[in-house]
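With one protein chain removed, the remaining protein chains of the complex are shown where they sit.
Up next is subunit A:
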């Protein structure tokens, strides 16, 4: 994902607190994706306003980790969601 790209969740894709399984889930058309802590942390940063590099910088500061490493992890998750069209990007 390009550093300047702005990721956002399109209509029909939303975060949901699953009170039965006590976990966060990404609900999408005919899919429910169970999120681990990292997945949830990444997706809550996506606000449709900030760029990929701003998001990874915020996560790097929050978790005291190198931004490159965070960007690598995020690109994997967000790329997989994008391939299913559960995530869109404004360039």
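The working rule: a contact is a pair of C-beta atoms (placed from the backbone, for glycine too) under 8 Å apart; a residue touches a chain by one contact, two chains touch by 3 or more; residues count from 1.
Please note the rule applied: contacts and distances are computed from a predicted model.
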Just go with whichever of "TRAP transporter small permease protein", "Cytochrome d ubiquinol oxidase subunit II", "1,2-phenylacetyl-CoA epoxidase subunit A" or "PqqA peptide cyclase" UniProt uses as the name of the absent chain. "PqqA peptide cyclase"
In the full complex, which residues of subunit A touch the absent chain? 10-13, 16, 18, 20-21, 25, 27, 29-32, 82-85
